[in-house]
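Note that one protein chain is taken out, while the other chains of the complex remain in position.
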Amino acid sequence: MIVVMKSHADLTDRDAVLTRLAENNLKGHLSEGEERIVIGVVGAKIPAGLEEQLQSMSGVQTTLRITRPYKLAGREFQQHNTVIRVGDLEIGGGTPVVMAGPCSVESAEQLLSTAHAVKAAGANILRGGAFKPRTSPYAFRGLGEEGLKILAQAREETGLPIITEALNTRDVELVARYTDIIQLGARNMQNFALLEEAGQTGKPIMVKRGPSATVEEWLLAAEYILATGNRNVILCERGIRTYETATRNTLDLNAVAVAKRRTHLPVIADPSHGTGKWYLVAPMALAGLAAGADGLMIEVHHDPDRASSDGPQSLNHLNFAQLMQQVRRLIAALEPELAVA
Amino acid sequence: MIVVMKSHADLTDRDAVLTRLAENNLKGHLSEGEERIVIGVVGAKIPAGLEEQLQSMSGVQTTLRITRPYKLAGREFQQHNTVIRVGDLEIGGGTPVVMAGPCSVESAEQLLSTAHAVKAAGANILRGGAFKPRTSPYAFRGLGEEGLKILAQAREETGLPIITEALNTRDVELVARYTDIIQLGARNMQNFALLEEAGQTGKPIMVKRGPSATVEEWLLAAEYILATGNRNVILCERGIRTYETATRNTLDLNAVAVAKRRTHLPVIADPSHGTGKWYLVAPMALAGLAAGADGLMIEVHHDPDRASSDGPQSLNHLNFAQLMQQVRRLIAALEPELAVA
Amino acid sequence: MIVVMKSHADLTDRDAVLTRLAENNLKGHLSEGEERIVIGVVGAKIPAGLEEQLQSMSGVQTTLRITRPYKLAGREFQQHNTVIRVGDLEIGGGTPVVMAGPCSVESAEQLLSTAHAVKAAGANILRGGAFKPRTSPYAFRGLGEEGLKILAQAREETGLPIITEALNTRDVELVARYTDIIQLGARNMQNFALLEEAGQTGKPIMVKRGPSATVEEWLLAAEYILATGNRNVILCERGIRTYETATRNTLDLNAVAVAKRRTHLPVIADPSHGTGKWYLVAPMALAGLAAGADGLMIEVHHDPDRASSDGPQSLNHLNFAQLMQQVRRLIAALEPELAVA
Partner (left out) sequence: MIVVMKSHADLTDRDAVLTRLAENNLKGHLSEGEERIVIGVVGAKIPAGLEEQLQSMSGVQTTLRITRPYKLAGREFQQHNTVIRVGDLEIGGGTPVVMAGPCSVESAEQLLSTAHAVKAAGANILRGGAFKPRTSPYAFRGLGEEGLKILAQAREETGLPIITEALNTRDVELVARYTDIIQLGARNMQNFALLEEAGQTGKPIMVKRGPSATVEEWLLAAEYILATGNRNVILCERGIRTYETATRNTLDLNAVAVAKRRTHLPVIADPSHGTGKWYLVAPMALAGLAAGADGLMIEVHHDPDRASSDGPQSLNHLNFAQLMQQVRRLIAALEPELAVA
């Protein structure tokens, strides 16, 4: 950390900062320019909270944190890519994976129909929501455990591992009993108790980026899980909130490319939530892979205009099958070293 | 709701929409223009989810929802202002209230010192965090129940009612046992289980607006609580996330004025989180009241550069006392009918 | 257009709207629901400004414009893609083009070095700025006409057509004398006099999207040029301003995919300005093509750390050559029908 003093700070201000550093077992290395003093902070460990305190001290103009605030999630901590194994499947292992299925589990018939269709088209993982976060208290909130049982049945029939969301700390244990990967939703990216509770199950966890989260905050959410000892964390970019209204969200593929540089964790792109329009899913899915994503999450429904939720952004079975052909052609063109970009 | 058909939609498309409406016990009132058909939806109750389904149907260009998605929170439901009573204090009753205190409860000595200071300066409610949401897993997370006990002690000594945050469903019962008002934080605005759990305590609940929540989503969060039967809901604007980096957040006073029109619930402004800079708190506090807020929430610390959290945005005791003098002068100038704006 | 009346609007309000429509040679088609009246506006031409007037009338809740506000730019006006010919080169013709070169023309030596390098690597068009818009009045503003002459010399030596920016109406004629394509910058997207002045030259014009422009506003900027009779308009997405600070801008590839649906004009992606970081240019360039862009604009400098401007986002010659290999592989994998997405 660097502490930049104001141009009119005096020696008392400077010494107060040095004393404060000493109280925290740190040294201040002075760099006195013509206009102002800059203090480089030297020491093994900078306590959490110290930076804000320094910013509040008399004569301090600003501070500059140089090291990233996350540790376990960073490439500095682990240079090679984390590869997460779910059965025979590898996530982050070089070949992109495709997670597909309906927004909500609505019935056994509905889920099994789509499960078989996405399997046939080449998907690797089945998605489906049993607990649904809804902006309005009056909307459909999912089938709950009944939905989890249907997901498990679909796994049995198709062999596809499943991913489904846990909404609350109360649901975690139940969801973990059924699912292969626990999904934590965008609205819950900073639900810290949930991050920790999910982490403690030891299951692979996919953390969606919050709609106004920076890449750094997203990686800090992953850090919460990693700090529980669970190293099986997957990131998922699903669109951020901007001023643009032509799309439901703005899928931020820049963040995929940035995250691939900063972290060793696998990164998935979700063009369904990212755009909110089924006709934008294909171009943005391909773009996501080209930007270096380790996989895709795609909403598929056998009859989108009867879907309980997210119909406007769901592909039907035929559109999904066509997209998968394009995906395969693209993956073949993108060699592994390129995908890392 | 209105369904707008595409210009090239055909009769089959049109009839499919009419049939779908009929399935939901609704009628479609056709308006056939030169270029396209518009269908007005007539009926007592439009099921949740139907709008998305219609958007997914062949030939449908868009839908327009006319009524607000919340009910209990709206001025249509209740025209007069909700007044919330906490002891002798009225929130939303015409005279703005001031909630003040430290970000975190750090010790009995610290909290009591600030509690007496804000009481002397004219604050009405004492704030202080016992459970702290932190972006990084390595930061200070609060004293927990020990902090709640200190808050209760401060209430006893000063007579000020207290407000403190519940972070998780697990904490709600504990927090409710001690506090007068439960605060739900910005990151938890769409933690729906928490909204409901807090609502069920029957305590007054203050819901902070999420950093990328629209006014509509904020009112829907309030609706979650109202739907539990708890009518004691307070809204708090605390800054949204924009591209501007000169402030920590962008305190959105437009939202205060909009909310005062749309809802009967009291609205509080929080210039401390809204700006992130102690020297911007005074002008934005006064601006908040002028925009029609029913009160302010202000962070105060006896020694901001020793604060465990939020030091840079905390007023010291002297600055707070000065602000309260300005606040009183402003309130006197703003007559009641003006405050409603 | 549809006019939605408030639920408590009365017959006087309704009739005033109908009268206002009649004054404008329009008819109002009434749709009276249980709760409110909706008026469909029928007629050949809705005057500009009428929508805002209706919104201001007593009893009107809102209006809904159904048709897009642009005409010449829309797919409704022209279904097939516009193909712009610059010498032998086709922009929008199915095979993506690559525009490359330095941010600023700094000297003949510098530009010629890079011009030969990008030509050798496979670029189709040479870019370089002679007039530079700068946020600070104290920054380098380009060589002016001297820069244009150097660009023309580079064209002669390499055979590459050139693109360069016109900043002001005063420069347009001069720039048009030298360049093959006139670029209008993001800050000037709503400099309407400049749009028209550039349009009147008849030269191909590339319009960059403003950093906070919606897709609709971007297409309206193109409409300004098209309305001059000049049909050679190219769009360029170069990143929007969001809350995220990990990148200089947020390259919005969603907008590329949306624009390809709404307009017949070619769309270029600029990952250099879009990300601001040279190491993000390659993944986002590939993603741009996968999203359906008709080409790329890439900043290249022979020695980025000596560049007069935009060094941090410029590729050096070697990195650009490597990227072009990846670009060729990707284009081969993306068949034409896929690129249209």
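For clarity, chains are labelled A, B and C in written order, and residue numbers in each chain start from 1.
By our rule, contacts are C-beta pairs under 8 Å (C-beta built on N, C-alpha and C of every residue); 3 or more make two chains touch, one makes a residue touch a chain.
Keep in mind it's a predicted model, so treat the numbers as computed, not measured.
Peer 1: If you put the missing chain back into the full complex, which of the shown chains would it touch?
Peer 2: Taking every chain of the complex into account, the missing one touches A, B, C.
Peer 1: Write down which of C:Thr169, C:Gln200 or C:Gln322 is the residue touching the left-out chain.
Peer 2: Counting the whole complex, the residue in contact with the absent chain is C:Thr169.
Peer 1: Out of B:Val105, B:Ala221, B:Leu286 or B:Ala307, point to the residue that touches the absent chain in the complete complex.
Peer 2: Counting the whole complex, the residue in contact with the absent chain is B:Leu286.
Peer 1: Just name the one of B:Leu167, B:Ala255 or B:Leu315 that touches the chain not displayed here.
Peer 2: B:Ala255
Peer 1: With respect to the chain omitted from the figure, which of A:Arg187, A:Arg209 or A:Arg241 is a touching residue?
Peer 2: Final answer for the missing-chain contact: A:Arg241.
Peer 1: Taking the full complex into account, find the residue in C:Ser7, C:Ser212 or C:Gln322 that is in contact with the omitted chain.
Peer 2: Hidden-chain contact among the options goes to C:Ser212.
Peer 1: Considering the whole complex, not just the chains shown, which residues of chain A touch the missing one?
Peer 2: Where chain A meets the chain not shown: residues 2, 4, 7, 29, 31-36, 38, 40-44, 61-62, 64, 66-67, 76, 241-243, 245.
Peer 1: Tell me where the left-out chain touches chain B, residue by residue.
Peer 2: 212, 214-216, 240, 242-247, 250-258, 260-261, 274-275, 279-280, 282-284, 286-292, 326, 329-330, 332-335, 338, 341
Peer 1: In the complete complex, which positions of chain C touch the hidden chain?
Peer 2: Against the missing chain, chain C presents residues 20, 48-49, 52-58, 69-70, 133-140, 167-170, 187-188, 190-194, 210-212, 217, 220, 223-224, 227, 241, 278, 304-312, 314.
FYI, only the chains that are shown with their structure count from here on.
Peer 1: After a C-alpha superposition of chain A on chain C, what does the rotation angle come to, in degrees rounded to the nearest 5?
Peer 2: 180
Peer 1: I'd like the most central chain, judged by C-alpha centroids against the all-protein C-alpha centroid.
Peer 2: A
Peer 1: Between chain B and chain C, what's the gap in Å when you average each chain's C-alpha atoms?
Peer 2: 39
Peer 1: Taking each chain's centre as its mean C-alpha position, how far apart are chain A and chain C in Å?
Peer 2: For chain A versus chain C, the centre distance works out to 31 Å.
Peer 1: Once you find the CA centre of chain A and the CA centre of chain B, what distance in Å lies between them?
Peer 2: So the centroids are 26 Å from each other.
Peer 1: So which stretches of chain C touch two or more other chains?
Peer 2: Residue numbers touching two or more other chains: 242-243, 245.
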